[in-house]
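Below you'll find the structure, written out as structure tokens, and then a few comments.
What follows is an incomplete set of chains from the complex, kept in their original frame.
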Amino acid sequence: MSDVHPPMQAVRPVVAAALAEDLLPIGDITGSLGPETVMCAARFVSRQPGVVAGARSAGEVFSQVDPDVEVRWLLDDGIAVRPGDVVGTVRGRLRSVLTAERTALNLLGHLSGVATLTRRYAEAVAEVNPGCRIRDTRKTTPGLRALEKAAVRAGGGVNHRANLSEAVLVKDNHLGGLSVTAAVEAARRQWPGRHVEVECDSFDQLKEALAAGADMVMLDNMDAAQAAEAVSLVRGHGTTPVEVSGRITLESAAAYARAGVDFVSVGALTHSAPVLDIGLDLGTS
Amino acid sequence: MSDVHPPMQAVRPVVAAALAEDLLPIGDITGSLGPETVMCAARFVSRQPGVVAGARSAGEVFSQVDPDVEVRWLLDDGIAVRPGDVVGTVRGRLRSVLTAERTALNLLGHLSGVATLTRRYAEAVAEVNPGCRIRDTRKTTPGLRALEKAAVRAGGGVNHRANLSEAVLVKDNHLGGLSVTAAVEAARRQWPGRHVEVECDSFDQLKEALAAGADMVMLDNMDAAQAAEAVSLVRGHGTTPVEVSGRITLESAAAYARAGVDFVSVGALTHSAPVLDIGLDLGTS
């Protein structure tokens, strides 16, 4: 389960930027009105059912605001919560806790929202096809790719390529006239050791991709019935995994899973996940 | 309409970070397979009804990838689109256009999503109460506050305080025992020239806030009927604007507007807006 966290090298600058947005130049002027020395205890409580993600990011917020605030996570990234569940506790100066609260919740809520939506998709496909997995896309929020991809893993999804630099994804109309066969061949020559996937709009393309030796095929604009036929075509050829992509819904994801595809990639995981409503309940210290 | 854009000082570093995420360290290895000199023309086309936002951000993506790519916006931020509407055009090297495409669309889609949701809320309240306005919150995506706040304006909303530094928002339990009266007084003394808003859970608090001379009152955890009563109480006292806040839906927003409040602040605008589906359709140059 240790792969559900982003590297701190990604978390630290995101948190620093988020705090700068919220505190510069003067700081929390409302907080300055109250007493300086009052301590508090508080609890992160989920108001909705969902899946937690972003604990490290939220914790880093408190560290950067006030290293003396103690944060303990009772539920780590990837754990399902019900309304009322306590995700973690915070103890420290009231003023520091309030100053950090919103930024911490923004990260925790957004990333848990991504994890929660991912979990729903993952369960929807697993129910009908335990071998089918949900993947994310490059449709991530600018600046938050590392954190969102970790949240997808926390939700039970797996990560597609992280960027344009690490894997090849051939689309027909993108290569200025180059055929799929030529593209795969060029990819093997120029970028050996890179995963080569081919997006296919038609069975002809699919056959060409398989013949060219693609590592994976991505079905585009096919309905579940076509996908089932495509899967059967691919299975007849070998073990190449099959992915579907393109405006997936929970319903269509299940239908594709039933059609036997290996991966369903869902842009919505990162571009349209609503926040998971987690609050910080203040108590007395 | 000129206030619907974020300052370029905010846009440039967001775009640079987003491109670094997507291109480093090797660049677009798929793009490298095709010909270098092929030119293309392309069009941003909306696939859904909505409101455009993020044109400058998307344009900056192309500039940073290849200054020779020409981008023209036919529809600026704040304009409503129907499916099929052409938002803008792009002309330049195919390879550059494809390398920039996803990052540009991520910004354009997310920000247009924020504008679109804002517009829906704005229309819902305007229908029943033309004087009622939708406001955003500090529940923004880390790193994107400036861009999202501009998108809210493009959608027809107005911006609440941008951060903890620029205005005072007094909440009862946040000040370690300080009364609302004392807090407003302290705010006037320490932070003259800053807007002072008081969050009120009860009519007693509301009266105290008005007596203390708050610039605005925010009703928390009141239903529409209570809000109507609160508005009537406030109007009897003077011209202090009334805001409601807290898990607002399209339905409740309209109900609050009908109750006569001046502002409805909606966290969902920035934390739960689904993407607006805008694509880039490639043609030939």
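By written order: A and B. Residues from 1 in each chain.
Rule of thumb we're sticking to: a residue touches a chain if its C-beta (ideal position, glycine included) is under 8 Å from a C-beta of that chain, and two chains touch if they have at least 3 such contacts.
Small disclaimer: the values here were computed from a predicted structure and weren't measured.
All protein chains share one sequence; of the complete assembly in this entry, 2 are displayed, while the total copy number is 6.
Following the convention adopted for this analysis, only the chains that are shown with their structure count from here on.
Mean C-alpha positions place chain A and chain B at a centre distance of 22 Å.
Contact residues of chain B toward chain A in the complex are 14-15, 17-18, 21-35, 38, 94, 98-99, 102-103, 105-107, 109-110, 113, 138-146, 163-171, 173-178, 183, 186-187, 190-191, 194, 247, 267-268, 271-272, 274-275, 277, 282.
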